[in-house]
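The complex is shown incomplete by one protein chain, all other protein chains being positioned as in the whole.
Our next item is chain A:
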């Protein structure tokens, strides 16, 4: 991979640090009127998820990381690995528990997800911002209470548990915001 010098750093650039691919989420040029220029970068480790700030001298450089984001279709879970396919090439990728993380609770077959590949291996899975999932278990709905605030837990087809309004019943299909894990509406 290419080397990048500190003056080429920008948001979204991926570099290798201590053997892990990391992405830059904020890059700031810091230069006292007199004295050396520094580049202060908010970094996120793409393997561990750790975020922190790192400071570089302007003449430092870093090795680029072979990381790319691809849109893929979720195929199935085999009990151990989650399988995805790139629709254009039919190329298949298997992601393990570390890569999928908490996203597993939003994965529905045939939904489009964003898969981050490092050296061609999935390291993270981002579900669509909104998914539609069926309720498999919840307390009976309370008729005529639609205007009232109250909420109750509901279990969805993927196993996810979300807070839903009292009128929701088993078999309803719900629209969920995967970024917050919150109920949006009935689909």
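The rule is simple: a residue touches a chain if its C-beta (ideal position, glycine included) is under 8 Å from a C-beta of that chain, and two chains touch if they have at least 3 such contacts; residues count from 1.
Following the convention adopted for this analysis, contacts and distances are computed from a predicted model.
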item	value
The complex's invisible chain, by UniProt name, from "Putative tricarboxylic transport membrane protein", "Branched-chain amino acid ABC transporter permease", "Elongation factor P--(R)-beta-lysine ligase" or "Pyruvate dehydrogenase E1 component subunit alpha"	"Elongation factor P--(R)-beta-lysine ligase"
Residue of A:32, A:49, A:79 or A:140 touching the missing chain in the full complex	A:32
Touch residues of chain A, complete complex, unshown partner	7, 28-38, 40, 52-58, 60
